[in-house]
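Complex shown without one protein chain; remaining protein chains in place.
Labels for the chains are A and B, by order of writing; each one numbers its residues from 1.
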Amino acid sequence: MNRTEGYLQRRWFNRLMLVLCGCAAAITIIFLALILGYTFINGITYFNLDFITQASKPVGESGGGMRDEIFGTFILVGLASVIALPVGLLAGIFLAEFAGRKMASAIRFAADILAGVPSIIVGVFAYALLVRPLHSYSALSAGVALAIIMIPVVARTAEESLRLVPGSQREAALALGISRWRIILGVIIPGATTGIVTGIMLAVARVAGETAPLIFTALGSAFGVQGLTVPIGALPLQIYRYALSPYSDWQKQAWAAAFLLVILVLGINIVVRLVSNRRK
Amino acid sequence: MMKKSEQATTLLPGLRHKEAAARPRVGDRIFSKVTLFFALLIVLILAGLLIALNIDAWPAVQKFGLSFLTSVSWDPVREEFGALPAVYGTLLSSLIGLIIAVPVSIGSAVFLSELAPEWLCRPCSFLIEMLAAIPSVIIGLWGLFVMVPFIRNPIEKWLGSSLGFLPFFQGPPFGVGFLSAGIILAIMVIPIITAVSRDVMRAVPITQREAMLALGATRWEMITRAVLPYCRSGLIGAVILGLGRALGETMAVTMVIGNSYNLTPSLFSPGVTIASKVASEFSEASGDLYIGSLIELALVLFGITLLVNIIARLLVWRSISVRGGGE
Partner (left out) sequence: MRRFSDDWFVVLAVILVVAVGLAGCSAPSNSATAPAGPVNLTGAGATFPAPLYTKWFDEYNKLTGVKVNYQPIGSGGGISQITEGTVDFGASDGIMTEAQLTKAESKSGPILHIPMTSGSVAIIYNLADLGTGQLKLTGDMLAGIYLKKITRWNDPAIVALNPDLKLPDAAIAVVFRSDGSGTTYIFTNYLSKVSQEWSKQVGNATSVKWPGDIGGQGNAGVAGQVQQIPNSIGYVELAYAKQNKLAWAKLKNAAGNFIEPALAATTMAAEGVTLPDDMKVMLTNSSNPDAYPIVGFTWLLVYVNQKDKVKGEALVKMLWWAIHDGQKYTEALTYASLAAPVVSKAENEVLSIMYQGQPLISR
């Protein structure tokens, strides 16, 4: 009969589309496997303990690692997070909870545009803001540049996830006479943790691998980390310079460093997720 | 909302101390002011950026005026600069990127949030987010040494021979060009769009899904009629986030786009994007006019993101008002 035919059709269409969705996920994973695999194969030959514990050596000398650059990346990402997380989160809360429609769309607008600014331009801005007036490249200016990149991502993802917390939870808490700010901090944010953490992780992942804004701010350092007001090295910067250098030794180190960077971000990701899941 | 909270606190005074009824309001006010401050900080940063860029771009703005947007020349030696090919390349490569990335990402997100069992979903999600962490230059090198040869030989040759009558698929298959750039961009924005849309879909209340299934809908119908419409604004937000990244992406694109100042419809043709042009030439540029032109290019990119965002905003508004009517 017509109805069963229609039903069959719908069922087949259903299956087809679901399979396509699975394929989409598979494609994504395949791309990832290809790129990660390539990074891995190129990087593994150079990857050992020395690579993490040794300082870099000039070309022609065997060995040498990226200890200082790894440390530098941690500092830069840490600095950027310290600046960007409060700003981004609170801005996200404002957008989701307090802003009127016009205000919210104006600020969202600003955030979206900020998110689309090419990172090199952010670097140029941080240069004009901090490096040129202070007459020195510094870790601080790089942290600020990375923070500017992080803020809109954190703010927007925080807002989206806060918005999705069901209204019923909010109303239940309100009905108990709890003040709004405590509801937001105590009920709504915990309800949106997964989304917020995803946003933060995306932001961290993005800035951890950023090269362009560091060129004019962090500059790089041949002699390790020496403070926040002087030049500092970072993994992506070294990856960029080594990957495009003529020496196969350095090219291999670049791949090893890329692999390490991915592992690091993966590690941070897992730790943050474990912490936020266990606490729930 | 605000009204409700006031009611709630005043209607139930017996539950708390007398002062408690007043204190929350002060707390709320302070809290909302604090959040407002940080939200305005975003606007402030943007304004600061714009002002700083405008100062640096001024020599070029003064010299070229509006012709900067329509000129196709980029000659650092004679100091003649125009933005059109870069604007075109930026839009075209991002468009190709999104055409590929949006279905794949939304499909992946549907798979992760609606279909995959937990044991499969977690590692997949991890992996996808990892893709976002690979430094751009590494994706670029992978693109140049692995993907581009593959695109040159089977893909572009095949497209050229079977669809070569279309202007998009003409010209010699170099491998590097708009098509490769678009694919690289797709790879780079897929994790962003997927991760955000997955979270957005997860947040759709179970009741929505159950109601749809109870009506006899298939899973796919449930997804398209209950889940996706419910979180449409979030999905558009996710795509915009991805687009923002695509428009501004630099190193990976520079490695595979071929960097030729070209204005042709062919997807095989090498081209440039604004970000790649700025990043390639900024560090070596000399002279106020040259640097000013590069910065003005960046300002044009600002303009494009502005436009894209306006369009997206209109879409989101519409979808919200549609949903609002249904509720």
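In the analysis below, a contact is a pair of C-beta atoms (placed from the backbone, for glycine too) under 8 Å apart; a residue touches a chain by one contact, two chains touch by 3 or more.
In this text, all values refer to a predicted model and were calculated from it rather than measured experimentally.
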| item | value |
| --- | --- |
| Selected from A:L16, A:I41, A:A172 or A:L185 as touching the chain missing from the view | A:L185 |
| Touch with the omitted chain, as defined above, among A:S105, A:S136, A:Q169 or A:T194 | A:S136 |
| Listed residues B:I42, B:A60, B:I128 or B:M255, member touching the removed chain | B:M255 |
| Chain A residues touching the omitted chain (full complex) | 57-60, 74-75, 78-79, 81-82, 85-86, 131-132, 135-137, 182, 185-187, 189-190, 193, 215-216, 219-223, 225-231, 241, 243-248, 250, 272, 275-276, 279-280 |
| On chain B, residues whose C-beta touches the chain left out of the figure | 73-78, 140-141, 144-145, 148-149, 152, 172, 174-176, 251, 254-255, 258-261, 270, 272, 279-287 |
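In the analysis below, only the chains that are shown with their structure count from here on.
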| item | value |
| --- | --- |
| Chain A and chain B, separation of their C-alpha mean positions in angstrom | 15 |
| Chain A to chain B touching residues, read off their complex | 10-11, 13-14, 17-18, 20-25, 27-29, 31-32, 34-36, 38-39, 86-87, 90-91, 93-95, 97-99, 105-122, 124-125, 128-129, 148, 151-153, 155-157, 160-161, 163-166, 171, 174-182, 184, 194-195, 198-199, 201-202, 205-206, 208-212, 215, 235-236, 239-240, 243-244, 254-255, 258, 261-262, 265-266, 269-270 |
| Sites on chain B touched by chain A in the complex | 4-5, 8-9, 12, 15-16, 20-21, 23-25, 27-28, 30-32, 34-43, 45-46, 48-49, 52-53, 56, 103-108, 110-112, 114-116, 124, 126-139, 141-142, 146, 187, 190-192, 194-196, 199-200, 202-205, 218-221, 231, 234, 237-238, 240-241, 243-245, 247-251, 274-275, 278-279, 282-283, 295, 298, 301-302, 305-306, 308-309, 312-313 |
